[in-house]
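For this depiction, one protein chain was excluded, whereas all remaining protein chains were kept in their positions.
Labels for the chains are A, B and C, by order of writing; each one numbers its residues from 1.
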Amino acid sequence: MSGNTFGTLFAVTNFGESHGPAIGCVIDGCPPGMALSEADIQPDLDRRRPGTSRHVTQRQEPDQVEILSGVYEGRTTGTPIALLIRNTDQRSKDYGDILQTFRPGHADYTYLQKYGLRDPRGGGRSSARLTAPMVAAGAVAKKWLAQAYGTVLRGCMQQVGEVSIPFESWDHVAHNPFFAPVADTAHLEAYMDSLRKAGDSCGARIRVTAQNVPVGLGEPLFDKLDADIAWAMMGINAVKGVEIGAGFASVAQRGSTHGDSLSPQGFRSNNAGGVLGGISTGQDIEVSIAIKPTSSILTPRESVDMQGRSTEVVTKGRHDPCVGIRATPIAEAMLALVLIEHVLRHRAQNADVRAPMAAIAGSAAAAG
Amino acid sequence: MSGNTFGTLFAVTNFGESHGPAIGCVIDGCPPGMALSEADIQPDLDRRRPGTSRHVTQRQEPDQVEILSGVYEGRTTGTPIALLIRNTDQRSKDYGDILQTFRPGHADYTYLQKYGLRDPRGGGRSSARLTAPMVAAGAVAKKWLAQAYGTVLRGCMQQVGEVSIPFESWDHVAHNPFFAPVADTAHLEAYMDSLRKAGDSCGARIRVTAQNVPVGLGEPLFDKLDADIAWAMMGINAVKGVEIGAGFASVAQRGSTHGDSLSPQGFRSNNAGGVLGGISTGQDIEVSIAIKPTSSILTPRESVDMQGRSTEVVTKGRHDPCVGIRATPIAEAMLALVLIEHVLRHRAQNADVRAPMAAIAGSAAAAG
Amino acid sequence: MSGNTFGTLFAVTNFGESHGPAIGCVIDGCPPGMALSEADIQPDLDRRRPGTSRHVTQRQEPDQVEILSGVYEGRTTGTPIALLIRNTDQRSKDYGDILQTFRPGHADYTYLQKYGLRDPRGGGRSSARLTAPMVAAGAVAKKWLAQAYGTVLRGCMQQVGEVSIPFESWDHVAHNPFFAPVADTAHLEAYMDSLRKAGDSCGARIRVTAQNVPVGLGEPLFDKLDADIAWAMMGINAVKGVEIGAGFASVAQRGSTHGDSLSPQGFRSNNAGGVLGGISTGQDIEVSIAIKPTSSILTPRESVDMQGRSTEVVTKGRHDPCVGIRATPIAEAMLALVLIEHVLRHRAQNADVRAPMAAIAGSAAAAG
Partner (left out) sequence: MSGNTFGTLFAVTNFGESHGPAIGCVIDGCPPGMALSEADIQPDLDRRRPGTSRHVTQRQEPDQVEILSGVYEGRTTGTPIALLIRNTDQRSKDYGDILQTFRPGHADYTYLQKYGLRDPRGGGRSSARLTAPMVAAGAVAKKWLAQAYGTVLRGCMQQVGEVSIPFESWDHVAHNPFFAPVADTAHLEAYMDSLRKAGDSCGARIRVTAQNVPVGLGEPLFDKLDADIAWAMMGINAVKGVEIGAGFASVAQRGSTHGDSLSPQGFRSNNAGGVLGGISTGQDIEVSIAIKPTSSILTPRESVDMQGRSTEVVTKGRHDPCVGIRATPIAEAMLALVLIEHVLRHRAQNADVRAPMAAIAGSAAAAG
């Protein structure tokens, strides 16, 4: 109810602040019997980790995860899996003057209004650092989905600031600091360098997909699969928009174009983005998100202090010039968490889960 | 868990099918002591009702609401408010052949895969008719929010198909069948007529706003106010995209532009759309949604039958050529339901709710 | 959150007041495909119904149930099942003076304090009449459990006031107005008659059991199967105590006696009442509950009025001299609702449910 638990059947309770002693989460509801160790989780944390290129924050956080419970002799026991990440790099002096002013675009003002107090150290609980435990939990979900259905979760950068990035191949994504699906990212490097020199920041657009998703996931009215995906994505810091399938482009489409026709070999297109009536079709889930430009910039901004007097704010410290760059593994994790939740819900209601079907023919016959 | 309840503290459980005996909802958690009668609810139902112009479905459903419980001597008692709407116009013969095929863009295929069976009468549970109980529940929420904080919820059409609609004034919205904020809608009428003649349909883009929203609503991590809004909007039939504030436009913005600066008189702009760090700022909440074109069209479409054989589908019956037209009161209702939920959550945690502040100066001093 | 929904995966939302237009419930989460009609539900409602003997209230409520949704062509569709019971016998004049005083043992005082107002008609929402929708929902759960696992739910009277009732046979329960498992109930009739003449009331002790319960149901820490049973039973009006298995007698037992030993043929005893560590053993679930004497009695009682002045209260009207008499079908329904909830939870987590085992040998080998 206080917004720190994600999911119900695969429930992830997140705790910690950017500059407190530790961050982490408790995963409750992971099915028993799955092989699990820190080595399954660390790689995704490393993909999200700061300090890996000059285009992201230079903070050094090893983000080493420790499994505290829920695993016995290398297998999940069905009981809560607690994951702990100790904070190591806490230069809170960088943030000393924040407490007296409200940084534009930041949650300073709203936190103070909500709670009557705030933890200024690195943004406290509003820091994007709190996505690390979600990436860790998402890694557990990804492993389970991969083993159960061969589900593959992937994300890539679609746009950085004004620079649109065409899709060439998933193979490129791991080989550049932008998660860009292109071979040559020299122009992106140059763009980011100029932005950093200008003391400014830019937004990003990310695409996330899931392949081999069981058909029939999602609830028809409120917990639609796409509604839960939208909720999960908007839960990532700085996200301002979410699209499923054709998204906002569907406004100008005709019904005769948008509605994906069916053939004995399967759907002919995927404007739906893998969801019809809130329920998965077995096609790829296709999601796109908009991430606003980083609010912490060197450019001076007009603001007010705690007494409501005019002042100017410059945010020093080590910040990402484009928070969207590190958002790709986060969005993948969030999508994985939504999917595993809905698989478990489906099992509760139907006792079996239907694998995604290559050909509709067979599935219809089987269901009929 | 089965996706038919919206909210937790102000929980609305929706029931019914398009062509069953009745639809309705149970509102659990409405604070006691508010004056309430059917007359508070019926006007919003009438705004959503079909058959009001030639541009929407010609089905005749009076959608007369009956309060079954939770009100004593004209006041809410704090116990569940059950609302009942009997279905009257159930021409299920129109839908006879649907059971044997899957209509492109519809939930036929996914329902069959999820449940192993489906109710073909008017789409059963996947029908947009199920938004009527939400509009009814939303009217209760709206009344409470208006009395408590003077909150005003409004929506209007921003785009129909390719036709963008500039914002002139809220005053026009009630005086045309499109909820368009413009004086002259002749071009929209002509556009819709041509579409109907072509046996096709189009999408729509809707804007929804809330004025006078208390500051401090929303949870910082997962139940962010904007995440819950995104979830609610994606829960409306046919919605494929959601934006808060600057939305997808924020991708190409610079941080120096996007971050709304603060002055002693208040925020200088509202790129945030009224939400920072998941928590309301007291500015207007600004939401925009994309609605896909109606899937039920007269144009023949390729599909398969229950045995997986190729077939062609033409959807007769009485359908909206642009489902987005009637979505405005629905989106308002959904936004109202999200806001009242978060007001009650805030009261649980903080015992007081802060009114939206004209000047930040005062609020900062008060909070500090 | 406002206490009107029972369960999460098989969620029953209850609405209505004793003397309002209607009472009912919405069942969300019933698995699809089960044959269901009003005829499956009415018999249990008739068992609970008032006016069936001179030992219960003489109110005449036919309690005719109507299925409003969730069933298509005689089968559940997996969508919400709304059940409606219109109130017919609303002699609210009987309750006219209640509004000015607080009846001892009643919820008058606490309702006023909680809500700031109260509905005095027949106790409003605090009336035991609200158990009728639970009995209806329980009938749906019972049918599903019976079909899936052969689960049998039964209850009987163990004690009426000071009169203890030995267990002779389940066969007798349906043939006397007390749900007593004995052939001869003449002494109970006499006891109740004398009580009624004295204008007083008495308590009761009820036993409820479930046979053929799958093994492995229940969560180890908080949602223990026995904890959820205790919660459900205490949720029945007037219940003041709950025991599982040996219950309070276990205080004076030794560990060497209490712990049920295991043999290749199964457990040797059932002090556990079918639950170990919060999880079902596959043995019979054994529950016992204490129900306080009816608070509405003809004997004058000391009380205060709304202004806090001394007064005397006599409750006229048509009341059960022992509310426990009609509690047996209610307790069965509540137990059924707890069990189906846990079956669905187990399916979510484990994808299969283990049938109760005749011999532990086989089960251990199978599980191992």
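Methods note: contacts are C-beta pairs under 8 Å (C-beta built on N, C-alpha and C of every residue); 3 or more make two chains touch, one makes a residue touch a chain.
This one's a predicted model, so the numbers in the text were calculated from it and none came from an experiment.
Here the chain not displayed is in touch, across the complete complex, with A, B, C. Taking the complete complex into account, C:230 is the one of C:173, C:230, C:285 or C:325 that touches the chain left out. Among B:155, B:181, B:220 or B:308, only B:220 touches the chain that is left out of the view. Touch with the hidden chain on the side of chain C covers residues 1-6, 8-9, 14, 102-107, 109-116, 125-126, 130, 159, 161-162, 200-205, 215-224, 226-235, 237, 240-264, 268, 271-273, 275-282, 290-297, 299, 301-310, 324, 345-346, 348-350, 354, 359-365, 367-368.
By the touch rule set out above, chain A reaches the unshown chain at residues 1-2, 4-5, 8-9, 11, 13-17, 20-24, 26, 28-29, 32-33, 66, 68-70, 72, 75, 77-82, 84, 114-119, 121, 124-125. One chain of the complex is left out; on chain B, the residues touching it are 1, 8-9, 29, 31-32, 78-79, 220, 344-345, 347-351.
Everything below uses one rule, namely that only the chains that are shown with their structure count from here on.
It takes 180 degrees of rotation, in steps of 5, to superpose the Cα atoms of chain B onto those of chain C.
Look at the contact of chain A with chain C and you find the same residues on each copy: over half of the numbers used there are shared. Between chain A and chain B the centroid-to-centroid distance comes to 26 Å (mean Cα coordinates, whole Å). For this pair, chain B with chain C, the centres built from the Cα atoms lie 39 Å apart. Centroid to centroid, with C-alpha atoms defining each point, chain A and chain C lie 45 Å apart. Shared interface positions of chain C, defined as residues touching 2 or more other chains, are 1, 8-9, 29, 32, 78-79.
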